[in-house]
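Yeah, one chain of the complex is gone here, protein chain that is, but the others are all in their spots.
And now, chain A:
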Amino acid sequence: MFSGKPIKPTFKCYLPPVQVWEIVVNEVNFVKKCISAESSQDDLWGKLICTNFKVSFIPQDAPTKQKSKLSHLLLGEHDIPLTCLEQVVTVNDTKGKKKVLGSNQKLKFNPTELILYCKDLRIIRFCFDEAGPESAKKVCLAIAHYSHPADLHLLFGFEYQGRRYHETKVNGSKPRGGFQTPNFDRPSDWDREIKRTGASEWRVCSINEGFAISSSLPEYIVVPVSLADQDLKTYSIFLLDSRIPHWCWNHPNGSALVRMASIGDPIQQKKIEQRIFTAITKSHPQRSEVIRSDLDKCLPNIQDIQSAFFRIRQICVIDPFEESDERWLSSIENSRWLEHIRAFLKHSAEIVYHLDGKNASVILQEEEDRDLNGVVSSLVQLMLDPHYRSIVGFQSLVQKEWVMAGHRFLDRCNHLKKNEKVESPLFMLFLDCVWQMMNQYPAAFEFTETYLTVLSDSMWIPLFSTFLFNSPKQRRKHLMDFTKNKAIPQGEDEAVYFPPVWDWSQQFSTKDQTLFNNPMYVGKGAACVQNGEVKTFRRAKKSYSSTLRGPSASVRNGVKGGEDPFPRRGSLMSELRSDFSPMKDESPSERFFKDWFSRPADQQGVLIPLFMPSHMALWKLFFLRWVPEACIPKGGSITAYHKLSQLVDEIEILQSHLRRYKGPSPGGTPLPSPSGPISDQRRMYFKASSPNDPPTPPDFLTSSFPFSPMGNLCRRGIHGTPISKFLNGARIWLSTETLANDTI
C-alpha cells in the first residue's frame, strides 16, 4: 500500500492518447481510483485530469496491457468523455456531506471523494485522501463545469475534427474510406433505395430543399407519384413542423411503409388524410387500402421509457448487488423496461402483418413523427427486409429513419445537460429491440451484440456527426459554421471533414472491428458485398413469395374446425366447445403469427420475433458488463463465439485456397475475390490455429468481453471502509434520483 508521499511519477513514457489538440483544464495528483470497496489492495494511484474532452486518470504504475478489452483508439481504459457523464457527485465522508455538481456551482466543503455516474452505466469512484484538498476541489468543479457545455460548438468534436481535417490534409494522407453507408442527404441515395425495393410508384421530392418547408425533415424525401409538390405544400401547413407523409420502405408486394406527423386541426384532418390515403393507395399495385397506426395511442411515451430505463439501470448497476439479487425477477418486471421493449416489438410485428400478411400499405402517425415512429419504422424494416440485417444495411437504416428523419439526438441524449425532461433513451430502446431479435435469431444478423453495444457507447463520444444534432437542418447549419470557422473549402464531402460514427476506424483498429462480425452470418454477407445489393434483394424476394401465400386449406379447416364432416362425433365436440375451447376469438393477425411461427424461420426472409413477456430477455452484455460481481470468468456466450469464429476462419482459409488453385471458372462469371484473405484482413477476431488463439478459449474471456468490469466500482464488500460507514448510514444516497434534488 501507499505510504507517505509517493514519488512523483513521470507521465511522459506512458501518456495515454491525450489528443494533441486537447486542452488540460485542471489536474490533481495522488488520487486513488477505487477498484474494489472490499480492500484497497487493487486500488490505483495516479493523476486525475480534466480536459475539454474527457476525464482522464493516469495510473502511476505503467498499465498492464489488458488483452481482455476492446481498446479504443481515442480513449484510454480510465477515460470518460465529458458527454458520457450523467452525474458528478462530490462527497466529504468525514463531514457526511455530498453534493451533485452542476455547471458554475460552488462547493462549500473539500471533497474526499468524487463519484462519476456515466451514461454508459459505469460508476467510477476517486478518493482524495492523499491529494491536495484545494486542487481536488478545483478538479471536481472543472469536471462539473466542462461536462455542462453552454453551446453545441463547445463539444470537443468540433475542435477535434477541424484540427484533424487540416492535419490529414497537410500530411497528404487520403481521406478515410469505408463510407459505404449512404447518408440519405442527397437524391441519389433515395433513388437507389426506391430501385432496390421496387417502389416504382414513388418519387424523390425536393420540396424541402434548403429546408424550405420543414426544419426537421431531410431535404429530399420520397412521396407518392400522384402527389404534386403543390399539394404537399398545401397540406404541409396543417402538419406539425410541416412533416408531410414521407416514404420509408416498400414491400415486394407493393405495400409501402410511410410515416408522418399528426394533423392538429380536426376540421382539416379528415380532408387531408383522405387525399393522402388516396395517393398512397394509388401507389399500390393492387390499390390496397391504407392502414393508419397512431403510435401515440398505443405505445409508451418518451417519459415512460426514460423512467423505465432509469429503474432498470438502478437495479442493474446502482442498487447494492446482493439486495437486488434477492428480488431480481420481480424488480426487472417492475422496472417495466422489458414490457416497453415488448410493446414496440409487438406493435412492429402487427405492422408487419398488415404489410406482409394483408398486403396493405401502412402509415405511421405520431404527433411529431420524430420519436416512436423512428423506432417502429426501423423495427418493421428490420423484420421484413434482410438487407437491413447486414452491417451496411443496418447503418443505412439508422441514417434513414433516425438521423435524417430528424430524431432529436441532441435533446434525447441531453448532451448539453440543459433539459432533463426531454431526455429519453429511445435509440437505446431501439438497440435493445434489435438485440431481442438477434437473441432469437442469432444467424440472421451480420453484426454482433458487441457492435450494438459499441454503437450505443458511441452516442456518448462527441466526435461523430451522427448523434450530435436534432435535425438535418440543425446539422447543416452547424456544419456550415464549422467549415467557415475551420477554413474548410466549400464542396468538401461532409463525411471527410466531420465523419459519422460509421467510420469505425476512428475508434477501433481493423482487428478490433472484426468483433462486429457475426460468424454465423457466413456466406450471405460475402455474397452481398460481391454481387451487390440487387442480388441480396432478389433472394429476399424469393423468400417473401412463400410468406405471401394465403392461409392454406388445412389452416382454414384445421384451426377453425367449425365444420365437422362427422356429425355423429361432432355432437360431443360442439357441445363441449363452449366450455373448453380457449380459441374463442382468434384475430386474423393472431392467425397470421401462428401460421408464421409454425414454419421454420428463414433467417434471410421475414423475421417476426416472439413477443410474449416470457420471451423478453435482459440484455446482459449491455446492462451487466461493468458489474464485477456479475461477470462470469471463462464463461458467457463469447466462448461459443470463440469456437465458432475459429471454425469460420478455418473454412475461409480453406475456401480461399480452393479458389486460388481452381483458376478461372468455366462459366465465365468471375469468381469472387480471387485472392484469399490476407491474415490481417481476416473477418474473424479469433483465428484458427494461431499461436495467439489456441483452441481452448483463453482465460481472459469473460461474460463481459470485450469489455472489462475491472476499474469499475465493485460494491460487494463495502463494509469496513470509511466510505461504507457513510454509505450504510444513508443507503438512499446512492440513488441518483434523491441526489438530483439535493443541494447543500
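Keep this in mind: a contact is a pair of C-beta atoms (placed from the backbone, for glycine too) under 8 Å apart; a residue touches a chain by one contact, two chains touch by 3 or more; residues count from 1.
The working rule: contacts and distances are computed from a predicted model.
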Subject >> The complex's invisible chain, by UniProt name, from "NADH-ubiquinone oxidoreductase chain 2", "Cytochrome c oxidase subunit 1", "Myotubularin related protein 1a" or "DELLA protein" >> reply: "Myotubularin related protein 1a"
Subject >> Hidden partner chain, touching residue among A:Gly374, A:Gly406 or A:Pro697 >> reply: A:Pro697
Original post:
Looking at A:Ser71, A:Asn414 or A:Gln440, which residue reaches the missing chain?
Top reply: A:Gln440
**OP:** Considering the whole complex rather than only what is displayed, give the residues of chain A touching the chain that is not shown.
**Re:** 321, 325-330, 332-334, 338, 440, 442-443, 519-520, 522-523, 546, 549, 552-555, 558-559, 561, 564-566, 569-570, 572-573, 575-577, 579-583, 594-595, 597-601, 610, 612-615, 618, 620, 624, 627, 629-637, 639-640, 642-644, 647-648, 650-651, 653-655, 657-658, 660-663, 665-666, 688-689, 695-697, 703
